[in-house]
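Data block below; observations after.
All protein chains but one are shown in place.
Entry: chain A
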Amino acid sequence: MGSSEMCRDLAGEVEKLLKTSNSYLRKKVGVLHTSVVLLTEMCERSPDMLAHFRKLVPQLVRILKNLIMSGYSPEHDVSGISDPFLQVRILRLLRILGKSDDDSSEAMNDILAQVATNTETSKNVGNAILYETVLTIMDIKSESGLRVSRFLLNNDKNIRYVALTSLLKTVQTDHNAVQRHRSTIVDCLKDLDVSIKRRAMELSFALVNGNNIRGMMKELLYFLDSCDPEFKADCASGVFLAAEKYAPSKRWHIDTIMRVLTTAGSYVRDDSVPNLIQLITNSVEMHAYTVQRLYKALLDDISQQPLVQVASWCIGEYGDLLVSGQCEEEEPIQVTEDEVLDVLEGLLVSNLSTPVTRGYALTAIMKLSTRFSSVNRIKKVVSIYGSSIDVELQQRAVEYNALFKKYDHMRPALLERMPIMEKTSTNGPTEIVQTNGETEPSVVETKHLPPVTQSTNQVDQTALKNNGLKIDFTFERANPNPNVAVITIHASNLTEADMTDFVFQAAVPKTFQLQLLSPSSNVVPALNQGTVTQVIRVLNSQKQQLRMRIKLTYTLKGSPVQDLAEVNNFPPQSWQ
């Protein structure tokens, strides 16, 4: 609307105009309007202009007042309101001038209140002015409360839409005020109008907190059921986020996830699957319940891939709980191993399953080989897919076949239950992890965890010193879990020859859980030239005195050597 030089030149003229136009109001309104528009543009673009024109605020207020008070002017009038276009533009200019300036805001407070209360809102034009007033009130440093409530309850759709939009803007700054309107907003979810529904949905998610989570989630899940497909992905993601932040109980959380997966399963984002799996893994006491519900869901419908993927993974992990009917939360279902395998094999052959889903199903079947007794059936399935056209499936099947044949001794350890995953892991659950030898199954389960993050106390202890082999323990406390003691063993060799094929094993009493990470090496160099280290993590949730039995096997000068030791005198700091 003119170059910056022209604006600067005109600035003086415009000021004069505004001052004089007061007396020629009726005739010069056209000019007045354009000059206000010009001023607005200038102030928007240049902070200097803005500061310069702030002194016009009293004039503008006066002009606005006259407009409201003045008599009837048919050519400018719209439904009894004098020149609403000019009013709106002045209000907008006032907003820009009053923002972050206390004096200007003070000067315009009265007129804003006056406009807000006196404007007739039976017609759209009145509401248009009120809307602009509300925007101005919210933007300037004003004490006036929110006038938006009048808008929200209005029958006119346009007004409601505008109210929701302004609430969305305010919810960041004045959260509590918006909470007051929560029930109205939730009602708007049921509106037929797409624009209103979207605004209401965004606002609802912004308003969810620990207190209203149950009620809000009920409404939002109902909304998810019935809304248009364009909303489903966003709504599902929002539900997951809110559930994660404010879930009142694990059972509720799992139920909510199930609900989303079954109603909007195909719209759920791909990255939700690993996040959900992590969540389920960490809800240890809910495993039986979760796998049962997921299994039942699979029986109904195998078309929704995220649901199918999560379900397959769970069945693979917790299939033993499923067939043993251990569910406490609800009536346990009777299902046989063959039925479960039928379902998983069904996924493999179904046209509805994507390649990724097939991968999940095959891995699940394989995991069940250590949890079910029908190993032969599983062997057969796996060998069939060794010649699958799908390269990914083929590779998996071939590797699993190898597990049955050459590496059968490793199979139980490899396919063990997944450990609790810490939130810091980047890619969600990892697939099968390399283990280090076996342990005595009657006493202990070995698992694997990502490496220790921080450490506090360091204490040393010599666990074994025999035939030139020395095993030292150093202790640390793992953060964030104070019940986990982290022990690093240091193996050193004082003999003249290297100790090769060195394997360290450990066993702990039943109340503990032990995890063994990979050793630094299998060779302990001779003459103390180096040490082999290995990390053990012990979960001591019952805070009992730590005891451990260790077994070392290695080859020295061609002959195998085995050594056993019991370690009882752990320093208190390591387990208290």
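In the analysis below, contacts are C-beta pairs under 8 Å (C-beta built on N, C-alpha and C of every residue); 3 or more make two chains touch, one makes a residue touch a chain; residues count from 1.
Operating definition for what follows: contacts and distances are computed from a predicted model.
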Handout entry: Undisplayed chain, where the name is taken from the UniProt record, one of "V-type proton ATPase subunit F", "AP complex subunit sigma", "Electron transfer flavoprotein subunit beta" or "Response regulatory domain-containing protein"
Key = "AP complex subunit sigma"
Exercise for the section: Could you tell which one of A:45, A:62 or A:157 touches the chain left off the display? Expected result: A:157
Handout entry: Residue in contact with the excluded chain [from A:125, A:247, A:491 or A:524]
Key = A:125
Completion exercise
In the whole complex, of A:86, A:167 or A:347, the residue touching the missing chain would be A:86
Handout entry: Residues of chain A (touch criterion as defined above) contacting the omitted chain
Key = 1, 29-30, 33-34, 37, 75-76, 78, 83-86, 88, 92, 124-125, 127-129, 131-132, 135, 157-162, 192-196
